[in-house]
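Note that one protein chain is taken out, while the other chains of the complex remain in position.
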Amino acid sequence: MTQERLIKVEALTRVEGEGGLFVRLVGDRIEDVQLTIFEPPRLFEALLRGRKLEEVPDITARICGICPVAYQMSSVHALEAALGIEITEDIRRLRRLLYCGEWIESHALHVHLLHAPDFLGYDSGIDMAKDFPNEVNRGLRLKKHGNQLLEVLGGRAIHPINVAVGGFYRAPRRDELTPLIPDFEWGLQAAVETTRWLATLNFPDFTRAYDMVSLVHPDEYPMNEGRVTSTTGAAWDVRDYEREFHEEHVAHSTALQSSRGERQACYHVGPLARVNLNRERLSPTARRIADEIGFETPCQNPFRAIVARGMEIIHAYEEALDILRTYRPPTIARIKYEHRAGEGCAATEAPRGLIYHRYEVDAAGLVTFAKIVPPTSQNQRQIEDDLRDYLPRILTDDDVATTRKCEQLVRCYDPCISCSTHFLKLTVQRDG
Amino acid sequence: MTALDLLQKAHFASKLPAAVLERLAAIARVVEWNEGALIFREGDHRDDLYVLSSGHVTLEVNVPGRGLTRILTVRSGELLAWSALLGDGRMTTSAIATEPTQAIAISGRELRQLCEADHEVGYHVMGQVASALSQRLLATRLQLLDLFAKPH
Amino acid sequence: MSAEPKPKIGVFKFASCDGCQLSLLAAEDELLTVAGKIDIAYFLEATSHIDAGPYDIALVEGSITTPSDALRIRDIRQRSKYLITIGACATAGGIQALRNWADHDEFVRAVYARPEYIETLATSTPIAEHVPVDFELRGCPINRHQLVEVIVSLVAGRRPKTPSHSVCLDCKRRGTVCITVAQGVPCLGPVTQSGCGAICPAYDRGCYGCFGPAKQCNTGSLSQQLLADGTPAPELVQLLRNYNGYAPEFRYESERLAGLNSEVIS
Amino acid sequence: MTTNKTNASGEPGGVSPRTMSENIVRGLTPSGSPAGQVVAEPWGYHTVRIHEITPEVADVATYHLGFDDSAVAVAYRFQPGQFNMLYLPGFGEVPISLSADPRSSTTWAHTVRAVGNVTQKLASSKVGDTLGLRGPFGSGWPLHTAEGHDVVIVAGGLGIAPLRPAIYELLRQKNRFRSLTLLYGSRTPETILFEHELPEWSQRGMTVQLTVDRADAAWSGSVGVVTLLLDRLSLNDPQQTSVFMCGPEVMMRFVGKSALARGIPESQLWLSMERNMQCAIGLCGHCQLGPTFICKDGPVYRHDHLAPFLNVEGL
Partner (left out) sequence: MPMNSTSSVFLARSDLQLLIDRLAEQGFEVIGPTISQAAIVYDRIHSVSELPQGWTDRQAPGEYRLERREDDQLFGYVVGPHSWKRYLFPPLTTLTTADLTTNGWQMRAADDNPPKYAFLGVRACELAAIRVQDKVFLEGAYVDPTYQRRRQNAFIVAVNCTQAASTCFCTSMETGPRCRSGFDLALTELPDGFEVEVGTPAGEALLLQLPTTPIAEQQLTDAEQRRQQAVDQITRKMDTEGIRDLLLTQLNHPRWEEVGQRCLSCTNCTMVCPTCFCSSVEEVADLEGQHSERERRWDSCFNLDFSYVSGGPVRRDIRSRYRQWLTHKLASWIDQFGSSGCVGCGRCITWCPVGIDITEEVAALREVGHDNK
């Protein structure tokens, strides 16, 4: 008789937010894989209704303490679309600069403190620091730079206060930004070192035929805009996002799960998708290092996402330096606008991947509808699918070892569970 | 010394007119207790009230769970067992002489009669009792405030 | 080096964004030093090492929004010597406490296609409404320097101290011009507790109360003034009802204003 | 050279009547010079070392501090009633009265109750540990104003600590005063400070009366608040009586009332106040009471100078 066997990770660690993993096996056959998310729902889409649209970037930032800028950027672009606001090039550059800060901060944290310990056999980055003091200290310094940039430009690193619909409440003075340049010059070199080091890690031999999705912009590495593009070659205008990508509510999760197309297939968003789709638009140094370490694209090994993150840190530093060096405070920090009823959507690239927002606002400037699709919900089904494929290859009788390996795979996606619990159903429920 | 002599010296009686003092002395007598003597027990019925002329009396209350707790000491010149005059004669504390103690004892019943019969006397006596009690009330309040307790 | 056992610290999360516990990892300069003074016994976001306690210090982030969390916090309390709540969710219910004034079932229906999968309470409440709390660290998010100060204080055997005065004092210390007086922008600074560094007015916007009510704040007088200056009551209600909206001083005033408003309308 | 601590008139160097009278005038004229040793650099700390710790009662201990710098040690003087700022780096600073003989030469006693961060840290310190000290600050007890008088000292709780140097000085100069009485109230018999010294003080001619607020049957002494002791005290001549008091503010308020009711002139009542003190030099504003800063104009005040402000709530 075949024994049923359960592998449970009660609480996934070194990820943002709280979730678990549940695998049911009968013999060697995998019956069920669930990425369970028990993060309590916070009902953001509901509580946004009736709020002033100016509050949206502040409120949505609170969805996630680790990538608040992604929420702020997506929401302001979506609202600007609804209000018909055209931002200036200056504001656009400052927004990219802010996003650079978040990418550096978020990637540096993930790479050094959350994921590298998996490859090197530690419980935490803090434990790892005993044997890898240079790497961890370098990572902390990189992370600090990201935070410093967020603090100068955003007012603070977590839940920045300077992001406004139409631009910024106040553009930083030159003397506030330029002192960052020496640190960023150091950081660019440090990020190169980090990436070289990451490339030496021991990656499990595991590749899949992913459908990877990210924004693609003809002139730049994607952050705030672009067409939603798949490695299959398909591409959509952001306004068509909801026609292609769907969400569904499953019992084991307080997050909604996304899927693509009529087949309801899973897909993969994040740094690996971005690098695969935009390699030639990485900054020169990032491209050079990619070549140097022999990073081949398309890369279909999820474990190598950590290297993609390294390259994105380099890119963010290099782009930030470019903006910092040439910075002149814009004459207009915030575009003036009138309230009007409307609808708008936008997608940007959070550190963890594509994030989509759509809002409806009324003539009084109040939000009447909000839909937010963060990256982790889009990856959730892909993660389960990966596990189904990966488990048979690593399965032994040692449950502890098995779960560790499963967790390592889950962490490749840097899942942000706090983010993933704010999904909106597809049809609007409105009273009256 | 006679009760009158002693009364004249007592702080309690210091403001009473001579005529009133004499009326009081007429119903007073001198009593004495040895060190350690139980003068009365909490809950006892007593008719006498006392003005201490020498010595030292400690008032105690039985606090369940904490045992006998000393709440006040009464010294010469001060009033003891005022319940005999104002209350129903039931003692609210126990009183123990902690040294050889002498007092002027006045029958509460007779004193009440005297006060009723002669409002002049009553006015003066009650004034003094009220003054003594207000001082004791204030002291009690300060005690309740627990001024020397460790602040938090 | 003394061989004294290091205090065991657990970091726990309830309904929240992770930002406050992230503040510990965001204290890059201090992280490894602090980590050297303590035994991180439970901190899911940072380490796979899990120690079931008991803990000397529990740092609790997030508000109570589900029946199971209401039980879990009691369990953590029992296993912890010193329980500190960190952040507006834990100290005041957080932004999700907006549901406390709404039709909760309707909220859930609005967000989830299958509300029957969702088990939540109708309210989001601060930790202190469920268990005794030894120290509250305010902020949305908390200030990482204050967090380090609290941890280091406890390890060193001092009572942590955080200032309770208004944001205005910090604005003046840093030389920021009052945005309400000079520009007529509504600002909660006069009634909001210091701790953020008075950043919003320095970025040309009004304070929106991330650190909750200052000690003995006079919310009623401020809203009278803002009303008189032309801020409509519904806007004031929303200004008060955000990340610390359920903190008593803000809650009572927003409810008073909401009452005024409905009287005006009817 | 122990002789140079007594000047030709037999007065201790730091407490000559002249200095003290200046000090009293200064009570309301802030332009006067600070009492006792002038502190040149108000933020200048001296390193002091704990030479000895005397546990007194629960949570209270006396720390005998000596200066590391011998020149400072020789020069240091204080007046009974003055205080020092004790600084424990990393924890903060607290004002603590000097609590032993002003003519001591090697160590300086501070009797401290562990209640806050700094004092609790001090309570866990050991002999040999160092801390910072600046001082002395504030006004002292103007003992010379009581010459020829019956001197009554009223102390409540820890309030006896700043009075103790005065007691030493009074006993030393006993002949200058008609009589010396100490009325000392404590919370319980267990919290009576300096209990072992009381018999000696009695023996040297001071009438010592103790009372406690609460006691069990093992206590045969007086029970009741310290104001009752003053109410009962028989006074030779109220006009020739001086009172020095220190204790909780409420206690002093009622001691003052009682003394006035007994006919003691208000100008002969002295009290030592407590407020939040941070700079100790009248520049931070924390310890203001009415028109005075307690750190600089006090802590010792003549009763009538403060009386209008003692009865106003929240001043």
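Order of writing sets the chain letters: A, B, C and D. Residues in each chain are counted from 1.
Just so we're on the same page, a contact is a pair of C-beta atoms (placed from the backbone, for glycine too) under 8 Å apart; a residue touches a chain by one contact, two chains touch by 3 or more.
The shown structure was predicted, so the numbers you read here are calculated from the model rather than taken from an experiment.
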item: Hidden partner chain, touching residue among C:L222, C:L236 or C:A258; value: C:L222
item: Of C:G19, C:P126, C:P160 or C:G189, the residue in touch with the unshown chain; value: C:G189
item: Missing-partner contacts on chain D, residue numbers; value: 28, 30-34, 39, 41-47, 49, 68, 87, 89-93, 115-116, 129-132, 274-276, 278-279, 281-286, 288, 290-293, 296, 308-309, 312-315
item: Hidden partner interface residues of chain C, rising order; value: 30, 33-34, 37, 148, 152, 156, 163-166, 168-169, 172-184, 187, 189-191, 204, 214-218, 221-222, 224-225
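The definition used in the following text is that only the chains that are shown with their structure count from here on.
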item: Chain B and chain D: spacing of chain centres that average the CA atoms, whole Å; value: 36
item: Mean-CA-position distance for chain C and chain A (Å); value: 25
item: Interfacial residue positions of chain A with respect to chain C in the complex; value: 11-18, 39-47, 49, 51-52, 55, 58-59, 62-66, 68, 105, 109, 113-114, 117, 123-127, 129, 136-137, 140-141, 143-144, 147, 155-159, 161-162, 164, 168-170, 248-251, 254, 256, 407, 418, 422-426, 428-429, 431
item: Residue ranges of chain D in contact with chain C within the complex; value: 90-91, 116-117, 120-121, 124
item: Residue ranges of chain C in contact with chain A within the complex; value: 13-23, 25-26, 28-29, 31-32, 35, 40, 43-50, 62, 65-66, 69, 94-96, 98-99, 102, 106-114, 117-118, 120, 124, 140-141, 196-197, 199-200, 202-205, 208, 210, 235, 238, 242-243
